[in-house]
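Notes follow the structure.
Every protein chain but one is kept in place in this view of the complex.
Here is chain A:
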Amino acid sequence: MDSAMQNSNPTILNIADLPTRLRPASSRKSGTYRGGILALTLSSLADPTDLALSPYGSEESDDDTGLMEEPIDEQEIYDLVSTISDPEHPISLGALAVVSLPDISIRPTLPEVPSSLLRTVTVLITPTITHCSLATVIGLGVRVRLEQSLPPRFRVDVRIKEGTHSTADEVNKQLADKERVAAALENGTLMGVIAKMLETCQ
């Protein structure tokens, strides 16, 4: 696991340019937030009236929209996963452009059943290099993060963006396999790596 880095010099985006709706950390409940490079993320574009990230605390914001209570949109998903750290670098997936807002979509899972609450969240991942063997770990981190944060009516679909990885099909199949993901969550070593990646999430 600790062999030579696969990509020792990745392109890093300016964090202040990344889209976010997160408000300053000081006003959020204290979690595992570690500060450092991500402090920059939090100072920009904070709109405290629009914080509906948590499905459990969404009642306060019900008065503005009324009819549709659909507080989770692509930006919320982006904010959930962009702060995950790369397993190789102490840099966020957002800053590495491994995840990006246009590559996140939310759609009804059962389009022909209008009353269904099920939603499918698709996150396309762009590995930093085409043969990165850590793509599976990154994908798993994203899937775990979303499954832990989103209410269970969301079906999480994490895939490698087409044309960005040499073994994308293989990785996608693993990430889509519920049983493998469930077993991975019980694997201490792997979960140690994932937990470290998620340390930087709020």
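Here is the rule we go by: a residue touches a chain if its C-beta (ideal position, glycine included) is under 8 Å from a C-beta of that chain, and two chains touch if they have at least 3 such contacts; residues count from 1.
Basically, contacts and distances are computed from a predicted model.
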Seminar exercise, completed: From "N-acetyltransferase", "Probable cytosolic iron-sulfur protein assembly protein 1", "Trafficking protein particle complex subunit" or "NADPH-dependent diflavin oxidoreductase 1", the UniProt protein name for the chain not displayed is "Probable cytosolic iron-sulfur protein assembly protein 1"
Seminar exercise, completed: Logged for chain A, residues touching the omitted partner chain are 109-111, 113, 116-118, 152-153, 155, 173, 176-180, 182-183, 186
